[in-house]
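What you see is the complex with one protein chain gone and the rest in place.
Letters A, B and C mark the chains as written, and numbering starts fresh at 1 in each.
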Amino acid sequence: MHSLSTAIVGASGYSGVELTRAISRHPRLRAVALFSDRWAGEAAGDRLPLSGPAAALRYRALAEAPELSAEVAFLATPAEVSLDLAQKLLARGVRVVDLSGAFRLEESAAYPRWYGFEHSAPDLLAVARYGLPELARAKLAGAKLITNPGCYATATAMALAPLLRSGLASTDGIAVAAMSGVSGAGRKASEEYSFCEVDEDLRAYRLGRHQHVPEIEQTVARFAGRCGPISFTPHLVPIRRGILATCTLRLVPGAAASELVRAYEQAFAGEPFVRVLAAERVAVKDVVRTNRVHLGVAVDARAGVAVAVSAIDNLVKGAAGQAVQALNAAMGWDETLGLDLLGG
Amino acid sequence: MHSLSTAIVGASGYSGVELTRAISRHPRLRAVALFSDRWAGEAAGDRLPLSGPAAALRYRALAEAPELSAEVAFLATPAEVSLDLAQKLLARGVRVVDLSGAFRLEESAAYPRWYGFEHSAPDLLAVARYGLPELARAKLAGAKLITNPGCYATATAMALAPLLRSGLASTDGIAVAAMSGVSGAGRKASEEYSFCEVDEDLRAYRLGRHQHVPEIEQTVARFAGRCGPISFTPHLVPIRRGILATCTLRLVPGAAASELVRAYEQAFAGEPFVRVLAAERVAVKDVVRTNRVHLGVAVDARAGVAVAVSAIDNLVKGAAGQAVQALNAAMGWDETLGLDLLGG
Amino acid sequence: MHSLSTAIVGASGYSGVELTRAISRHPRLRAVALFSDRWAGEAAGDRLPLSGPAAALRYRALAEAPELSAEVAFLATPAEVSLDLAQKLLARGVRVVDLSGAFRLEESAAYPRWYGFEHSAPDLLAVARYGLPELARAKLAGAKLITNPGCYATATAMALAPLLRSGLASTDGIAVAAMSGVSGAGRKASEEYSFCEVDEDLRAYRLGRHQHVPEIEQTVARFAGRCGPISFTPHLVPIRRGILATCTLRLVPGAAASELVRAYEQAFAGEPFVRVLAAERVAVKDVVRTNRVHLGVAVDARAGVAVAVSAIDNLVKGAAGQAVQALNAAMGWDETLGLDLLGG
Partner (left out) sequence: MHSLSTAIVGASGYSGVELTRAISRHPRLRAVALFSDRWAGEAAGDRLPLSGPAAALRYRALAEAPELSAEVAFLATPAEVSLDLAQKLLARGVRVVDLSGAFRLEESAAYPRWYGFEHSAPDLLAVARYGLPELARAKLAGAKLITNPGCYATATAMALAPLLRSGLASTDGIAVAAMSGVSGAGRKASEEYSFCEVDEDLRAYRLGRHQHVPEIEQTVARFAGRCGPISFTPHLVPIRRGILATCTLRLVPGAAASELVRAYEQAFAGEPFVRVLAAERVAVKDVVRTNRVHLGVAVDARAGVAVAVSAIDNLVKGAAGQAVQALNAAMGWDETLGLDLLGG
């Protein structure tokens, strides 16, 4: 069976490591090049518990990435790096899956506000295909440039989109409180994310201004027709990986809990990675180290709201796993290839 | 200076331990009896790093508590136990500070729904004074029965009440996501709260049905005039102590962030335990092991909401510390007595 | 390819869950029955992120285990349960891999002291084969009863045995300090192992009397010829899984660090799960969720000692993974089958 030669750029970050794992067990992908300045010169097998050919690959300097030879490249690099690199690689015929935010928003005009830079390649925004198969599978077939969703965006959009499409909840007045493990901040030297500062602490950050906000609204609107401006409050919690998103929506009068559950079940029927549970059974520990999304919704008739809860692993379904799933979809393969992860 | 003889019933639970600490350093309280079946017969100084007379006290069986001799008794017992014990102690002239939910709701009719039992002493609900000085100080003077607020209720009501009283936010459509450390579940043998089950996990629980909901609404309404039904979602996070409450409120058109901040500053001017900060500076680690409340509010004009964030230590301002503060208020003492806690 | 029908008894404990994962991905084993009172009646796929046939299996009551029909049974049950069950299953022709201590010691007389019970089947102790392939592979071929090593015993014996066999370190005066994650205590309701009691704490326990002590001495002596009485101090640390064993040995005068490293490399040449590293590079996080053992040794010439450090995952190489590896060895299969775990 032919396998695609695959490169990973930014292979030593937390998402890059998960990509390496996933690709090393993927039957149709074959890692041929790993780029990381941090581990340049070292063998992958000395850093990760890999076996097989991937273990022997040596990390190469990021500066060599524009010249890489591979059929597919996964970019786990900052948005500005991805912007530049994606253009060069596409020009050379390399299929690109980008894990940064560089190509996630359809409007280039939104970049300065949410990402803090002017977008240098607005034409690519029209080319990029959004890699969230459960909500946007149709457009992925054959994609040359896949823009991988944000972690918070994945957890939130999957919880909201089916409920809004069903018409059971208002498209306005949505409040989301999401909690993320610390790996969401990336691997880096920082006092702020040191063990002593994070352990036993909780706090909210980037209130109302997280860069995933426009992505969530755009994704939900594409799927459900409309999405009002959501209020989104992310929180940092002392776990290594995992996201829990708690979404409060105004219920349409008379909407029943069973109807909301049915909206999920219909939207995600046959999806191998989605499970619908009682909201109080949704827990990060059950999805961590898998590509799964666990979803639940409860009705609070007194307050006139539905509360939807979703859990993912920010590094798998929120990053590397979804990137592989989206490539699988683009190639017309079984979407679970490389992703038979058993958690723990 | 005369000091009041003081008993603690339920002295080995997490709140009971904090009460013991606070009372042992309180210049006007003198611990004379500690009741706990778990540690019955042991000396307090063998369980806690106490010095002075409190260290020599031996824990006594709970069954002896109805006969205790003290001027004040703090009850850190389950609601059903408190219900019974408070009546007996009050009848014997003991001033009672109850940390359970037994006397928190003014309507006895609300107990079956929220607490799961019929209230056996509805007359005491009219006698009980709500021990949240910052929001209800006036009625505390001379109180014989103080009902200590719930931990979530304290964090949430203090964040909401000033904003609603100011008229800057709607009394309807409030969504609260609150996160608590595991000590909120009490000290007990349980698989659910074992280290391996809780560590590295996040989940929501009791969606829309937590027993602090009616208490929050009642407390806010007393202070602010009105409070619509709030949506309240508590979460369990892997920290030992601390609560962060994130409250999303619909803004009245044109309300400015500075006005919201001013509402806090006016409501809490001169309060020794309250600090108003930028919302992103509110963090559990800064209040833990103190009786402080840190509060902040941000405006998301795009979404038309204010997001208020508050942090407390669930065992101090959310339990033992506030109980001492409320007694201080009832006695007309400086409210900080026994509560000069330096955190860490 | 023929696969062996396989049962797991005690399938909901932490080791049982890891067994279920490993067997579900093993190409020569086919789970046919799972026994657990805790989850009786539930489908495995509702508890674990499994796919394929294992997901559909329903947990059955432990009381049915003696009547199970399978070619192999893994017992993740308390020693007393295993003692009884192993005899019954062996009598019915089922191959047994027992993860308890029931069959680990060759002398039945040692059981009362170390395990607290009289051994009821001393004849089986001669039949049982010790399932630590790297140190005792020769006797595993065709084994009908495999006794799986203890977690501490695995980490410690693998660190000590090659050094003693080399003659570079004294067989007397060995001091071991080992640290374990909390899952080593099993899944159970307990105040002692609750999050609030364990988090942010460290303590030693069972000083000099842990039941793995005689097993370590016996295993090292078999491999190296002799092992004096070791001093063994286990510690509980707030991590979910993993063991680090730090072993201090008296050096034979003139022994060099390079010789000690060579002793490891010779003893473990070609072993797929063993890696020899600088002692300061040995870390639990690199072996967790794999069947690996990481080993290192440093020489402190000033103090005349060697300090060997080993790390394993107590639930994988210390339990379920090793059990599968040992069965693989007994069957003459590639020992890595089912164990291509990528960690994380």
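Quick note on the criterion: contacts are C-beta pairs under 8 Å (C-beta built on N, C-alpha and C of every residue); 3 or more make two chains touch, one makes a residue touch a chain.
Predicted model only: the values in this text are computed from it and were never measured.
Asker: Out of C:A31, C:M179, C:A224 or C:A320, point to the residue that touches the absent chain in the complete complex.
Answerer: Final answer for the missing-chain contact: C:M179.
Asker: Specify the residue from the set C:V305, C:A323 or C:L342 that touches the hidden chain.
Answerer: Hidden-chain contact among the options goes to C:V305.
Asker: Taking the entire complex into account, which one of A:E200, A:E217, A:D286 or A:E335 touches the absent chain?
Answerer: Of the candidates A:E200, A:E217, A:D286 or A:E335, A:E200 is in touch with the missing chain.
Asker: Which of these, C:A44, C:L57, C:V284 or C:A329, touches the one chain of the complex that we don't see?
Answerer: C:V284
Asker: May I ask which residue of C:L244, C:A267, C:L295 or C:A320 touches the chain that does not appear here?
Answerer: Touches the omitted chain: C:L244.
Asker: Tell me, which residues in chain C touch the chain that this view leaves out?
Answerer: Interface with the chain not displayed, on the chain C side: 173, 175, 177, 179, 181, 197, 199-209, 229-231, 233, 235, 237-242, 244, 246, 248, 250, 279-280, 282-285, 288, 298-300, 302-305, 307, 309, 311.
Asker: By the contact definition given up top, give the residues of chain B that touch the hidden chain.
Answerer: Within chain B, the residues that touch the unshown chain are 17-18, 21, 24-25, 48-51, 200, 272, 286-287, 289-290, 292, 336, 340-344.
Asker: In the full complex, which bits of chain A touch the chain not displayed? Write them out.
Answerer: Spelled out for chain A, the touching residues are 14, 182-183, 187-191, 193-200, 238-240.
FYI, only the chains that are shown with their structure count from here on.
Asker: Edges wherever two chains touch, nodes for the chains themselves; is that graph a line, a ring, a star, complete, or other here?
Answerer: Graph shape, chains as nodes and touching pairs as edges: complete.
Asker: Since chain B and chain C are copies that touch, just let me know if over half of their interface numbering is common to both, same, or not, different.
Answerer: same
Asker: Among all chains, whose Cα centre is located farthest from the one for chain C?
Answerer: If we average the C-alpha coordinates per chain, B ends up farthest from chain C.
Asker: For the sequence-identical pair chain A and chain B, what is the superposition rotation angle on Cα atoms, to the nearest 5 degrees?
Answerer: Angle of rotation between the two copies: 180 degrees.
Asker: Counting in whole Å, what is the centre-to-centre distance of chain A and chain B, each centre being its mean C-alpha position?
Answerer: Distance between chain centres, rounded to whole Å: 39 Å.
Asker: Distance from the CA centroid of chain B to that of chain C, rounded to the nearest Å?
Answerer: Roughly 46 Å separates the two chain centres.
Asker: Would you give the residues of chain B that are in contact with at least 2 other chains, written as numbers and ranges?
Answerer: Each of 197, 199-200, 238, 240 in chain B touches at least two other chains.
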